[in-house]
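With one protein chain held back, the other chains of the complex are shown just where they sit.
In order of appearance the chains are A and B, and numbering begins at 1 in each one.
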Amino acid sequence: MRVTLVLNGDARTLDVDTTERLCDTLRERLDLTATHVGCSEGVCGACTILLDDTPARACLALTVQCDGARVETLEGLTPADALSPAQQAFVQHGAVQCGFCTPGFLAVIEGLRRQGDAASWDEATLRRELSTVACRCTGYDGIVRAARAVLQPTP
Amino acid sequence: MSATDLPPRPAALRFVRGEGQYVADVRLPHMLHAFILRSPEAHAKLEAIDTDEAASMTGVRLLVTGTEIAAATAPQPIVWDLPGQRRAETRSLAHDRVRYVGEPVALIVADSERIARRAAARIRVRYGKLPAVTSAEAAEAPDSPRLYEDWPDNVVARANWLVGDVDAAFEHAAFVTDGVYISRRMAGLPLEARAVLAAPDAARNGLTVWTSTQAPHQVRAAVASCLRMPEHRVRVIAPDVGGAFGTKSCVYGEETLMAYAARKLRRPVRWIEDRHESFTSSVPGRDETVTLSLAFDAQGILLAMRGRVLLNKGAEPYAASIGSAWTGGMMLPGGYRVPALAIEALGVVTNTTPTGAFRGYGQPEVNFAVESAFDEAARRMQIDPAELRRRNLVRESEMPFQSTTGLVLDSGRYHALLDLALAKFGWDAARERTARERSGGTRSGVGLAFYVEATNMGPSPLCGMVGVRSGGFDVCQVRVEPSGQVSVFTGQTPMGQGVEAALAQLCAEELTLPIEDVVVIHGDTASCAYTGYSSGGSRGAGVGGSALIGAARKVKHKLLLLAAHLLDANAADLLLVQGGVQHRDDPTRRRSITDLAQAAYLAASLPAGMEAGLDERMAFDPPALGISYGVALCEVALCPDLIVRVRRILFAHDCGRQIRPDIVEGQIIGGIAQGLGTALYEQLLYEPDGTPRTTSLRDYDIPFAADMPPIELVHLETPSPFFPHGAKGVGESGVIPIPAAIANAVRDAQSSGDASLRLDTVPLIAGLLGGA
Partner (left out) sequence: MEPVYHAPGTLDEVLALLAIGRGEARILAGGQTLVPLLFRVEDEPHTLIDLRRIVPLRAIDATATQVALGAMVTLQAAELALRTSLPQVAAALRCVGTAPIRARATVGGTAALADPWAELVTCLHALDAELVLVAEGRERRVRAIDFFHGIRRTARQPDELLRQVVLPLPVPGERHAYHEFTVRESGGKARALAFARRRDGRTTLTLAGERLMPLRVDGTISAAQAALRHEDPSARALLLRVAGQALAMLDEETDPCA
């Protein structure tokens, strides 16, 4: 099947298998391995990417379903030779241990940032919104701190 | 130094850019893909396997069954072989019999994973059902189904500790507690499941195996022995590891299988564990029943302990054997003075996935028992549970203290830390407040648990004494490159805990270099130092760090000698400061490490007898374990809409010197999260016929961000006398006391409520919902 994706800003036309998942196309076909696969059933969130600006599970979408869509992965959210503010916050606040969950969290936080109503959230709301990605290493405190630094910057 | 002032971990800088390289990210030309057909039966004879249709499918390259593997490979090695332990010739594929759902039955290698999966669906296996047994208690019964016909029963091994006159102590006791405390089976669940890629390696006429493991050298030994190859022909690489928690500390049949297939096909073969299969194919942990009786005198002084640790080992003796039960037995006295004790630890086989290591390794299970029993005793004596601990903890003046099972408590200020924690938590006030709330109808309560954690696993003689078939030492090599920067080669394997950053920091400190000048190379048996035990047992920074310090100090010594020669000075008058060696009285007489490295490698003018180059190694074998300790306090409320709401946790601990406080904090909080899962809801259940009830992350609840309570940490640093840097491990601390602390708080909250609820099993969800 031939599909066209706007991948990290570039239109890409690809021939893919019908049952190929978006995460497989990204990882196996295009070598974009920042998108991790931790469960293949939508729970862990490691594979979360932005699909038309909205966080979505790359393990739960067939690539053929995404024909014509805008897909953004962590590769696309990473400046060439610097770190984005969210990436900096992750490093600074101890939000990263093994790094397997990190791309998923960064996609979710970018989605929340674009959505733009996180500024007034209390701790509980922020934690609930971040509860779409699992981290088995950090216990989340560092991730929540980093997310707050990005979504609720103190001027 | 606050966490945010520390230099960033180099690995973190890569990970946030998505530039980590996990096994599944490694792609090789001509790579093939494997799928493993697993048994749907818990216990059955393998009567016939028909692979014809699958083998003839387009794209299928290889199909292997247990008969071939039994003939072509040696059995999987046992790493922990206790005296008297029973054996099973376990291979990487089942032959004759399957003993658990998930046991590998056939290997399919194909052009794509999808083709391999489709082919697997076309393999027909005839199973002759046998009666199954899933619980350790049932497997112990004389009439239980047997897993191994040549064994007299289902017991893998047992160990005993007998000290003092226990019967007399119980006879004279003023208070006795009796309890049975169950920690159910749970999954380590690293977010990256396992993965193996094996490829022929023409240069060494052998193989390279990439695997997500904590123990590359053990995998190398296993693959070599199973394939009957010499070890120097096998190279094992552990690239970035996406979490491990003990799950990846043992060697697995899949490593042998992929190596076998790659050799046979002369092509790279990759297997990626699916989360579904991981619930039956990766070793789970816990699944222990601790039967415990404590005898106290009228003043609340502990007189004696009777304990039994029964481990459900699953279907195979496998890998670390009954190590977690043995560790639990040894750790039962914990930080307390126990004059007399009788302890038995044993493991039995059942028709379930073999259990292995999971963070805590027997320690949370016995901590849950002992700390629950202490609370029970305190309730009966009507004294503050904290006070009962105070009366029995080993005092600072008694350190180092040999506990009754032989464990040496190296150092610590147990009472001081306990009091500090109680004060910070506001223990007395919280007890009063929750008591008031309870009389007002809100079921809230507080609880605490004291723990000790055995860390810095090693001494090789101890390993040898208890049958661990790998040395307890660690080797580190420090190489100053000609340009003056340093490559460190460690046997440690980072799996997210950040040990590489701690090592870099220690090296930078020893050699007075900026941390950017140090690179730590790890996870490759071809380049890294040999380490038997590798990463596990909370030993990375402690033992690996000590080896590093030893090697770095040798480098430093050589730098001083070389500088003395070049500066025409006396080495005793020279100092290593800010990346150079200078004269103590005249800082202008100075040679930078870069200058010295160049001199060492040019070797044109070296002191007589000095070897060229600047490269040192050290094997460090710890003289003893390092015993970290601490106390967890928590406050809970029981709500109608949730089982338990943990309102807050205070965690006070002492792991000796903290090399990187940010890593310590990450380890503790991450451990607390897993402890919370253990305490409240994580469990792997089986149907009576051996069918697993949990094979999906949809059904296995782990904590997410919203599930974590506010956590406050309190640190004390009492250096260990046995390690040059004074550091002990902290990898398992967080997880150990949390189940007991939460259970004790729930008991407190329940104290005026329904006494029929069973709170002696974790996760507590079982007892709190009423019924199984």
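Here is the rule we use: a contact is a pair of C-beta atoms (placed from the backbone, for glycine too) under 8 Å apart; a residue touches a chain by one contact, two chains touch by 3 or more.
Predicted model, so just to flag it, every value in this text is computed and none were measured.
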Looking beyond the chains shown, say which of A:29, A:70, A:113 or A:128 touches the absent one.
-> A:128
Hey, which of B:72, B:716 or B:765 is the one touching the hidden chain?
-> B:765
Decide which residue listed in B:95, B:117 or B:264 touches the omitted chain of the complex.
-> B:117
Per the touch rule stated above, subunit A touches the missing chain via residues 1, 17-19, 21, 40-42, 45, 48, 54-57, 59-62, 64-65, 67, 108, 128-129, 131-132
Subunit B residues that touch the omitted chain in the full complex | 114, 117-118, 121, 274, 276, 640-643, 645, 680-681, 698-699, 701, 703-707, 765, 769-772
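In this text, only the chains that are shown with their structure count from here on.
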Indicate the whole-number Å distance between the mean C-alpha point of subunit A and the mean C-alpha point of subunit B.
-> 29
Along subunit A, where are the residues that touch subunit B in the complex?
-> 17, 19, 27-28, 31, 33-41, 43-44, 46, 73-75, 78, 83, 87, 90-94, 96-103, 106, 124, 127-128, 130-144
Within the complex, subunit A is touched by subunit B residues 3-4, 8-9, 11-22, 24-25, 27, 114, 189-193, 240-243, 245, 274-276, 495-498, 662, 665-666, 668-674, 696-698, 702-708, 711, 734
